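Removed: one protein chain of the complex. Kept in place: all other protein chains.
Chain IDs A, B, C and D follow the sequence of writing; residue 1 opens each chain.
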Amino acid sequence: MILAKVVGNLWATRKDEKLNGLKLMVCQRRLQEEVYDDKLIVAADNAGAGVGDHVLITTGSSARISFARDNIPADMVIVGIIDKVDFAE
Amino acid sequence: MILAKVVGNLWATRKDEKLNGLKLMVCQRRLQEEVYDDKLIVAADNAGAGVGDHVLITTGSSARISFARDNIPADMVIVGIIDKVDFAE
Amino acid sequence: MILAKVVGNLWATRKDEKLNGLKLMVCQRRLQEEVYDDKLIVAADNAGAGVGDHVLITTGSSARISFARDNIPADMVIVGIIDKVDFAE
Amino acid sequence: MILAKVVGNLWATRKDEKLNGLKLMVCQRRLQEEVYDDKLIVAADNAGAGVGDHVLITTGSSARISFARDNIPADMVIVGIIDKVDFAE
Partner (left out) sequence: MILAKVVGNLWATRKDEKLNGLKLMVCQRRLQEEVYDDKLIVAADNAGAGVGDHVLITTGSSARISFARDNIPADMVIVGIIDKVDFAE
């Protein structure tokens, strides 16, 4: 999985209806403590995330099985909101 | 998922017949607001996209389940046409 | 999917027998009009491609379902031979 | 698969319940003997790993089948703790 920060929302009226009702959140992958990848990615939210949240994203087929219905055409899903990352000293 | 811009069409008469009837669109991934990846990618359209449109692309096995028939050998599918991306200030 | 050019053939007598009978073609991904990625990739042919052809490659699990038998251990398959790519002016 | 070093733990109270009970470990991919990729990754532990351990990580759908239940939305799983890597001289 990857660490990421939610930086925005994406709106798309004309889309696959199987995505209807899902929040599509624009994110940037967190590479290190305060270093972010500048390539935007989009993840469907399944943890109640909001803009500014630090989140855990699962990718690929493992992502879509986070949802009850597994025919959702999403390859990135927010599966958790991060409380803390602790690094061994 | 990734953000992308449709930049062209691809024509291939000799191809897997399971791709017949699909529009194969040449795209460039949108990395940031006005920054695009120059590596060309090809996505099957499932949202009625046209050249110049800003689109949402799903990749991998999650992509092909966007279609009713799931035996389509496509690993990138346009699943939405983007209205707006809003970034929190 | 990705665009690529077939640059060679690969021969492997000792291989998974489920690959027997398939042409394994060495390719280079086409990044832009005349710009190629120098990292070699290998794709199983399912479109009748030959060396020098410009082809469309599907990757991942979506690739292997291009074949009638879906237990083929190939993660890149040539699914089309490109006639033309037209870019909007 | 990839080689990695466990560098920390991740805590997320609000997460997909199918991840409950799993240790989510922050890792850095080991590129060479003593060279690590600085991009953080997160893997679910299925080998009893601890911080500081050198581990083997499987990615994608092959990762989640390491668990008895295959509906776990994890795309990286620690499947082994490395004793030794021996390179032919």
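Heads up, the rule we're going with is that contacts are C-beta pairs under 8 Å (C-beta built on N, C-alpha and C of every residue); 3 or more make two chains touch, one makes a residue touch a chain.
Treat the numbers as computed from the prediction; the structure is a model and nothing was measured.
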I'm checking contacts with the chain that's been left out. Which of D:E17, D:D38 or D:D83 qualifies?
D:D83
Residues of chain D in contact with the chain not shown
1-3, 29-32, 35, 37, 46-48, 56, 58-63, 65-66, 77, 79-88
Where the unshown chain meets chain C, residue by residue:
7-16, 18-19, 24, 26, 38-44, 51-52, 60-61, 63-64, 71-76
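Definition applied: only the chains that are shown with their structure count from here on.
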Does the chain B and chain C pair touch with the same residues on each side or with different residues, judged by whether over half of the numbers are shared?
different
Note: chain D sits from chain B at a C-alpha centroid distance in Å of 31
Of all residues in chain A, which are in touch with two or more distinct other chains?
60-61, 63
Touch graph of the chains shown: is it line, ring, star, complete or other?
line
Complete list of chain pairs which touch one another:
A-B, A-D, B-C
